[in-house]
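Heads up, one of the protein chains got dropped from this complex, but the rest are sitting where they should.
Up next is chain A:
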Amino acid sequence: MSSASGEPKVQGRDIPNRRVVLNDISQLPSEYSTTPGGTFFSTTPGGTRIVYERNFLLQCRNSPLAKSPPANMLEIPGITSPAKPGVKENGDHSLKSVKEEKAKVSAEDAQFEMDI
């Protein structure tokens, strides 16, 4: 189709993709070995045990999905949350508290430093 102006009307479009988050083993599709990343699953002979190699587990440590704490994590100051509220381990700042954090940033932030 051409437009009235004579210019070809070509528009870029994102390649459609689907985001799949598995919350439970029962949601695993039967053809899971064909899903991206699915080739990491392995089973024991005669069983369906999901076994992960050490190196694969370690690779997942830096997944974008592991960068935020679990939503349902119990808050225990000094254990599951920094002793100082508002400073997240990965250095991100929630927008509303950026100002107050800037004032508070100190060497103690290293407490929750990630070691790789």
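Throughout what follows, contacts are C-beta pairs under 8 Å (C-beta built on N, C-alpha and C of every residue); 3 or more make two chains touch, one makes a residue touch a chain; residues count from 1.
The criterion applied here is as follows: contacts and distances are computed from a predicted model.
Considering only "EIF-4F 25 kDa subunit", "Complex I intermediate-associated protein 30, mitochondrial", "U three protein 7" or "Trafficking protein particle complex subunit", the record for the omitted chain gives "EIF-4F 25 kDa subunit", by its UniProt protein name.
Seen across the whole complex, the unshown chain contacts chain A at 17, 19-25, 27-28, 35-37, 40-41, 44, 47, 49-54, 56-58, 60-61, 63-70, 72-74, 76, 78-80, 89-90, 92-93, 95, 98, 111-112, 114-115.
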